[in-house]
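Below is one structure; the comments refer to it alone.
A single protein chain has been omitted; all remaining protein chains appear in their positions.
Right after this comes chain A.
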Amino acid sequence: MNAGLGKILSPERVLLGADDLSALMPQHLLVDAQGLLLGAGPTTRKILPGNARFLHDAFVITRPITAAPIAELLSELVESSDRIELRLTADAKVRLRGQVVRLADDMFLLDLGFGMTLPEAVRRLKLDEGDFAASSLAMEFLFLHEANHGILRELSLFNTRLNDARSEAEDRAYTDPLTGLRNRRGLELALDMALHATRGSEEARGFGGFAVAQVDLDHFKAVNDLYGHAAGDDVLRHVARVLGEAIRDGDVAARTGGDEFVLILHGATNHRALRKLGQRIISEIRKPIESGPNLCHVAASIGLTISSNYDDPIAEQLLADADMALYESKRAGRGKVTILTGSLPPATPLRPVTK
């Protein structure tokens, strides 16, 4: 192999005492041709049952697979230099593999190792550093095994926290801190998603239609002026609660300005049902609101438009048209619900569906 080594005279035979053999190969076994155990290294002794006399008392040979008697099997392994693979009879999870050499006619030496089952074997057999030869990589293997586990665990915890922080930050970015409703950015996102869902096939548009409602408070400024901003905040929280209770799961309520709110109502295209919903919201908002010692009174007007009114609805148009309907409600004396239909002034680029 190595040019340098070629000049060194290797002795034909090396004599090793049993102690030296155990020091070099703590996981060895000496057996005779019948598999009778003649000797074992200190680590192998730890895994042998106390009453084991033959190889097959302690081990099941898993490779090579053969029905041949043990004597034949050992001789074949010596000639072919193939590995022998075994598992503990008492514990199938501990597997070993090794090399067989013939020391004398009737004596074979097996040097064994745990291979990939090392961590399992160390745990089950309670082995420690002294059980492995100094040249063995067992310690390094175990170190890597544990280090990998630890790092993967930390990494997944780190990623979880990172994701939590990210979604928390996103939630914050889309939420109105005072009322917990969505803010304008949150509304825009929801509106885009709603529009996206309505695009595509005719059926999808039919079922996927939605209404956009602009809700505006009346007399809100008066409450602020009369009772202060804390009372104003109480009013806004009250309105948010009313809106939150009025809408269904999947619908969206947002606060887009001081006293302006927007709702996205999915699957709500029936005028009568929308009008009823709007009136219920208005009557709930109209109830007196306690704020400290004061009772605050506000009212609300609502304007709606429906996505199925449009061939190709876009967000700005829907919001502007709902706003126009809202203006109509205010003009008609406040506390009203207006749903945009084809009868509105043609000042908008709207193409109304005549019903």
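As a working rule, a residue touches a chain if its C-beta (ideal position, glycine included) is under 8 Å from a C-beta of that chain, and two chains touch if they have at least 3 such contacts; residues count from 1.
What we mean here is this: contacts and distances are computed from a predicted model.
*Asks:* Given the options "Heme NO-binding domain-containing protein", "Methylmalonyl-CoA mutase", "Membrane protein" or "Sulfur oxidation c-type cytochrome SoxX", which would UniProt use as the protein name of the unshown chain?
*Replies:* "Heme NO-binding domain-containing protein"
*Asks:* Sort through A:Arg53, A:Lys93, A:Arg166 or A:Arg331 and give me the one touching the missing partner chain.
*Replies:* Touches the omitted chain: A:Arg166.
*Asks:* With the full complex in mind, choose from A:Ala147, A:Ala222, A:Ala273 or A:Ile314 the residue touching the hidden chain.
*Replies:* That would be A:Ala147, which touches the missing chain.
*Asks:* Of A:Arg123, A:Lys276 or A:Arg331, which residue touches the hidden chain?
*Replies:* Of all options in A:Arg123, A:Lys276 or A:Arg331, contact with the hidden chain holds for A:Arg123.
*Asks:* Need a quick check: the contact residues on chain A for the chain that isn't drawn.
*Replies:* 119, 122-129, 139, 142-144, 146-151, 153-155, 157-158, 161, 165-166, 169
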